[in-house]
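Only a single protein chain was left out; the remaining protein chains are all shown in position.
Moving on to chain A:
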Amino acid sequence: MTNAVKLNQPVRNNWTDWRMMKDNRRRKLLVQYAPDRVRAKALKKNDVLPAEIIEIGTKMLAEIPRDASLTRVRNRCAITSRPRGVVTRWRLSRIVWRSLADYNKLSGVQRAMW
């Protein structure tokens, strides 16, 4: 389980699959455009300022790339890139999580028995 990411294979990147790579790209864009997004959204979503300013706000928001949106980011499994069944605290798919837990690699995780 220590060699989860195989580093010595001839590949262009070491992501598990392309979806994981794209998700990573989206996260980076999110961080990059976060302040612009906040300001544009503030200008857009208010009824205090005049309409022209609000229009400018909507335009600014539209200019920001779509991949910079928070809704596009998916919390995938860090090892298998599974989009569903991800245990949030460990960022792992439930299958991977279970195998690690069985090998006693997760701190404080024990088989439930009551």
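In this text, a residue touches a chain if its C-beta (ideal position, glycine included) is under 8 Å from a C-beta of that chain, and two chains touch if they have at least 3 such contacts; residues count from 1.
In this section, contacts and distances are computed from a predicted model.
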* **Name per UniProt, for the chain absent here [options: "Protein farnesyltransferase subunit beta", "Small ribosomal subunit protein mS31", "F-box/kelch-repeat protein At1g23390" or "Sterol regulatory element-binding protein cleavage-activating protein"]** => "Small ribosomal subunit protein mS31"
* To do: For the chain that's not shown, point to the residue among A:Arg25, A:Arg39, A:Arg84 or A:Lys105 touching it.
  => A:Arg39
* Mind listing the chain A residues that contact the chain we can't see here? => 35, 38-39, 42-43, 46, 48-53, 56
